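Note that this complex is displayed minus one protein chain, with the remaining chains in position.
For chain A:
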Amino acid sequence: MAVFVDLNITNCKDVKKLQNMIEMAAHLGYSTVAINHVFEFESKKMEIGKPISTKELFSTLPTVQGKSIPIKILTRLTIIASDPSHCNVLRSTSPSTRLYDIVAVFPKTEKLFHAACTSIDVDLICINVTEKAPFFFRRPPINAAIQRGIFFELVYTPAIKDSTLRRYTISNALSLMQVCKGKNIIISSGAERALEMRGPYDIATLGLLFGLTEGVAKAAVSTNCRSAVLHGETRKTAFGVVYTVKKTCLEEEEAEPVCKKAKKS
């Protein structure tokens, strides 16, 4: 059985609230959560802040429901891009983005969406769910994104809050599904309060409303999220090909087959 992952818990200043949310996630059965740091450019020179450290949050991590392992907390950076220059932060090997486990981008225009799918080095592309989609999803960029292993993220909290937002969420999700056929989709919460989170099995059925089939919907909260996390890990490695493990004696054996594979492709 695959483990469940929620890759979007909104970061807030209130530490108590954040703790509550993570405890709730553990209670619902999520094994991994990611705290989302949203970053929007207001002036030209703004530095991306450091992520919140998990050690400060908990002295002992809460245990996952039904398992005896503690919950895993990752950090995630979301950049709201409305101008091409905003993506320069991601292109250069800036030290600030390296601190985060996952990097996501929220493209506001079609051009940026195209760029995010084809060239920018990100793990997730957020789909706008709070208003009518400003552009049509076209096949070439989405196919390119699937080829590169980038995932599209749907957030379900707006759908729970309000009836109009629910309509936008479902219609945008269906129009995306028409093109990508359920491939490379993840569904995450985007919760700001503990009561806005839902259990993983409930989300899998919610996926049926978004036009996913049962198996794909379940993958959207489990295996696809895991691939996204692994995709994020490759950024920290050399060319995303060689992955080093701390155990030194095994390093030689493992590195060789990976290199061979890379030469072939």
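Convention: a contact is a pair of C-beta atoms (placed from the backbone, for glycine too) under 8 Å apart; a residue touches a chain by one contact, two chains touch by 3 or more; residues count from 1.
In this section, contacts and distances are computed from a predicted model.
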| item | value |
| --- | --- |
| UniProt protein name of the chain not shown, from "Ribonuclease P/MRP protein subunit POP5", "Electron transfer flavoprotein regulatory factor 1", "Potassium channel domain-containing protein" or "DNA-directed RNA polymerases I and III subunit RPAC2" | "Ribonuclease P/MRP protein subunit POP5" |
| Which residue of A:28, A:81 or A:154 touches the chain not shown here | A:28 |
| Option from A:40, A:83, A:131 or A:202 whose C-beta touches the chain left out | A:202 |
| Missing-chain contacts mapped onto chain A | 24, 28, 63, 65-66, 156, 159-161, 163, 166, 195-199, 201-203, 205-206, 208-209 |
